[in-house]
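With one protein chain withheld, the remaining protein chains of the complex are depicted in position.
Up next, subunit A:
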Amino acid sequence: MPSLTLDDEILNLQSQINTLKSQLQIQTSNLLGSPSTEQLITSSTTPAAQKQNLLSRSASQHAHNQQCLYRACAGLTAFRARDPDPNAVDNGAILGLRVEIASRAKFLRPYYVLFNRPFPGSNALRVHRHTIPPSIALVGLANRYLPFPKGEGGGKQDLARFARALRREVVRYHHRLGVVADLRKAAGLGKKRGNGGEEEEEGVEREGKLASITAADAEAKQITIEWADGRAGRLVMGDDGEVVKVVAVGDNGRDRDVVRELLGGATRVEDVAKRLVSARGD
């Protein structure tokens, strides 16, 4: 069919165009960011207007590079933003906090907390908007470290401690999610979709003795484990991934043997995952 092949060709060419465009962007930013280009621009004999344009682009590229460097290395960065609401407090000045999250050798979309200063005569901050998932007790943290100023000198705020505590909670949460995913992988189960969401349809054939491993609560601190022979259990994970408690229940009440088999002296959930991998390897 000629029309089909033509459509295919168009699609093909379009994808090529897109690849080339992104290539061009990457090369442009690489060129603009390198110090030798800056020298070339200043020493060249191009018209002044063009030169100015190039220099300003180069400057903004340098600024962006620096921002990226800070973001990649620090993990916690602050920025300024504006509230678009014409009735916003403090003329719409917003302090943003960016929490960088890396998982499986990739940077995820960062989490943001945006503060404003609604209290007259005080520089005290208040969380205005944020993108922290509800599995992290942001309200509790904010009330601990950023209390509202009550009258004269009441409630001292500590943004640095708040930011540290928040980042710690966020990173812990992602590590716990990662450990649950590791456990599933180690047990040869299908990939889990989303955080705390429902699991994907699993393949019919399972290799191991375990039938299902899922996070049972919002914080991913409790893991439900189901064995293929109908036994069910629960593993309680501490804040930092240590095994707090494991209980398994079979047909005849509590089953301690299967727990011993699962743990084998492991004190951390990662060790349980390692054990599962080696058990499958045998």
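Everything that follows uses one rule, which is that a contact is a pair of C-beta atoms (placed from the backbone, for glycine too) under 8 Å apart; a residue touches a chain by one contact, two chains touch by 3 or more; residues count from 1.
Going forward, contacts and distances are computed from a predicted model.
> The chain that is not shown, which UniProt protein name from "Nucleic acid-binding, OB-fold-like protein isoform 1", "EKC/KEOPS complex subunit GON7", "Ribosomal RNA-processing protein 40" or "Centromere protein Chl4/mis15/CENP-N" does it carry?
Result for the unshown chain: "Centromere protein Chl4/mis15/CENP-N".
> Please pick, from A:55, A:76 or A:89, the residue that touches the omitted chain in the full complex.
Final answer for the missing-chain contact: A:89.
> Would you write out the residues of subunit A that touch the absent chain, in ascending order?
Interface residues of subunit A facing the absent chain: 25-26, 28-30, 33, 57, 60-61, 64-65, 67-69, 71-72, 83-89, 100, 106-107, 109-112, 114, 116, 118-119, 126-144, 194-198, 216-219, 222.
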